[in-house]
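Before we start, here is the structure in question, set down as structure tokens.
The complex appears here minus one protein chain, its other protein chains still in place.
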Amino acid sequence: MATTTEAEQVTPVGEDSSWYERLKHNRNWLGFLFMVPAAAILLVFLAYPLGLGVWLGFTDVKVGRPGQFVGFDNYAWLLEDDVFWLSVFNTFLYTVVASIFKFAIGLWLAVLLNRHMPFKSFLRAIVLLPFIVPTVLSALAFWWIYDSQDSVISWTLIEMGLIERPIDFLGDPNNARASVIVANIWRGIPFVAITLLAGLQTISPSLYEAATIDGANEWQRFWRITLPLLTPIIAVVMTFSVLFTFTDFQLIWVMTRGGPINATHLMATLSYQRAIIGGSLGEGAAIATAMIPFLLAAILFSYFGLQRRKWQQGGVDD
Amino acid sequence: MTEASVGRKAAGREGMAYLESIPRNVVTVYIPLAIIVFVLLFPFYWMGITTLKTNEELYAYRGLKALWVYEPTFENIRHLLFETDYPRWVWNTMFVTVTATFLSLFCAVCAAYGIERLRYKGARTIGMLIFLAYLVPPSILFIPLSIMVFKLGIFDSNWALILTYPTILIPFCTWLLMGYFRSIPYELEECALIDGATRLQILTKIILPLSVPGLISAGIFAFTLSWNEFIYALTFISSAEKKTVPVGAVTELITFDVYNWGGLMAGALLGSLPVAILYSFFVEHYVSSMTGAVKE
Partner (left out) sequence: MLKSTRRDFVKGASSLALGAAFASPALIEAARAWAAESPWKPEDGAKLRMLRWKRFVQSEGEAFQASLDAFTKATGVEIRLDSEGFEDLRPKAAVAANIGSGPDVIWGIHADAHLYPDAMLDITDVCDHLGGKYGGWYPIAEHYGKGRDGKWINLPITISGNLINYRKSMVQKAGFDKIPDNTADFLKLFQNLKKNGSPGGFALGNASGDGNCWTHWILWSHGGRVVDENDNVVVNSPETVAGLEYVKELGENFVQGTASWLDGHNNKAFLQGACSVTNNGISIYAAAVREGMKDVAEDMDHAFYPVGPVGEPTEFHVAFPMMPYKHTKYPNAVKALLAWLMEKEQYDAFLQGSVGYLSHSLKAFQEHPVWTEDPKRTVFRDVAQRSRSFAHAGTLGYAASTVFADFVVVNMVAEVATGARSPQDAAKRAQKRAERYYKV
């Protein structure tokens, strides 16, 4: 709040009483004006359909047929549906494991790339590649890499004498979960790494120099300088990474369609399967709506959790 | 290993320390880096050789022979470029992506500035609301959205995508930019205000130049997300010549249970090539503009 009052003191210029002048300086009016473009798009193309989606969750609307309000029927159904609960479990597993790895490897990669080394910019550019290829198509490449008969990974391990028969990557429930998570991590690392790298660049080398003079070792410097200063960007990056992982769809849809025996069904894919392929729009919408509290919790956790650390470090906010 | 590299960073820039400890660097930096880069790039190698293989070779292989191409063919690429609408899809994707990215950046800059620097009444709430905008995945939004897209008369046109993609892009861009704007000292703005500058001037002359790295990250992010978007492009576009790369490749090259592997992989590679070039330029820019951008 300190900054807010400070900032308010700076607007005493609004003495001119002309309408235009007041508009120019009244922060609420200006704020409104600045919000118009984003708000227009988000309200029309997001808030309204979102409301519609939530409402659909309380109806028994089928594709092509109007439905009736059924209250919490869809949710009551879902509570008893073990496929739904399996998808909830999978979604959590997928999100938590993939996010942790994406963060750890991404941060590590960012730190490595932040060093002075030959071909630095070339490396930085190629690291972004997995992020660039359309996900549907890279998922197809993984489809083949994970093939049950002719996986190149299996063949390599067999040639090296490490295993005897091909690994059943996508056929065994746990292998399948691990495999899709690896594919997701593969796709997600560049975004995390490059954004964190951007954050690393903003940290002044003088801080490290000072710390070195004070006798801090490398680990301490990372822990006391890099991490705290990186926290705001970590908060944003990880929140979004969690969000995207949680609502992932394309990768699973191409590689497993939720199989084997629904072991990799995520809430998003199950909702699509039931709503679009199966035609139960209401139920599909209910599954999607059921993601909201989880997402909300994930966001609040990563946002406020990480943000708070920053305040404790004496950050500028509120 | 992590701490080693971090700690060394400052020293490494000086150039001396890094010469001293090459063996250690090999273990802590180059080997891990090589492994990560290998894992990140292997699927591309795979796509590359699959593109160059004839179907016969693709199906006939056994064992490690799969890792090489013995009878390379450009047939898959030729087919993709000359017998499908591929160039058209690339153009559509470019147009949609660039327009949607700029539109989103514009909206996001305004919104982030409003929330973070103007701090009008309820700014926090609005910020949170924008964040909440992500909560329903496109896979469920697209039915209600398609009704609207149709009512607006933009069904099956580029505008259907240009106007709906920002719903995925604006929240992230806004939040990223808010973070950057927050790190810019208020004193700069205060001085400018006292000097009689308008908010718009402050935004364009002070805040934006200082936020170039943020803008680039947001831009890269928005660009990639729209480049890869699948569900909306699948639903709102039906004419073959208006499709985007991911949708076009998948619908044209998979005929039920028969996958044109070479073509699909060629599509993946060729589709990312122009972007990769663009990115290599931006990453350079991104990194150099970063240095000292937000220093006190």
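A few comments on the model shown:
Per-chain numbering from 1; labels A and B assigned in written order.
As a convention for this text, contacts are C-beta pairs under 8 Å (C-beta built on N, C-alpha and C of every residue); 3 or more make two chains touch, one makes a residue touch a chain.
Just so it is clear, the structure is predicted and the values come from calculations on it, not from any experiment.
Within the complete assembly, A:N262 is the residue of A:N184, A:T226 or A:N262 that touches the hidden chain.
Touching the omitted chain from chain B are residues 55-56, 59-61, 142-143, 146-147, 150, 155, 234-235, 238-240, 250-252, 254-259.
The set of chain A residues touching the chain not shown comprises 60, 62-65, 77, 80-83, 146-150, 165-166, 168-173, 176, 256-262, 273-274, 276-280.
Just so we're on the same page, only the chains that are shown with their structure count from here on.
Each chain gets a centre from the mean of its Cα atoms; for chain A and chain B, those two points are 14 Å apart. Every residue of chain B that touches chain A in the complex is listed here, in rising order: 1-13, 15, 18, 29-30, 32-33, 36-37, 39-41, 43-44, 46-47, 50, 61-64, 66-67, 103, 106-108, 110-111, 113-115, 117-121, 123, 126, 130-141, 143-145, 148, 163-164, 166-167, 170-172, 174-176, 179, 182-183, 186, 189-190, 193-194, 196, 198-199, 213, 217, 220-221, 224, 227-228, 230-231, 245-246, 249-250, 259, 261, 264-265, 267-269, 271-272, 275-276, 279-280, 283-284, 286-287, 290-291, 293-295. Interface residues of chain A facing chain B in the complex, by the touch rule stated above, are 3-4, 6-8, 10-11, 13, 24, 27-28, 30-39, 41-42, 44-50, 52-54, 56, 105, 107-109, 111-117, 121-138, 140-142, 144-145, 150, 152, 155-156, 158-159, 186, 189-191, 194-195, 197-198, 201-202, 204-205, 208-209, 212, 217-219, 221-223, 226, 232-233, 236, 239-240, 243, 247, 249-250, 268-269, 271-272, 275-276, 281, 284-285, 287-289, 291-292, 295-296, 299, 303, 316-317.
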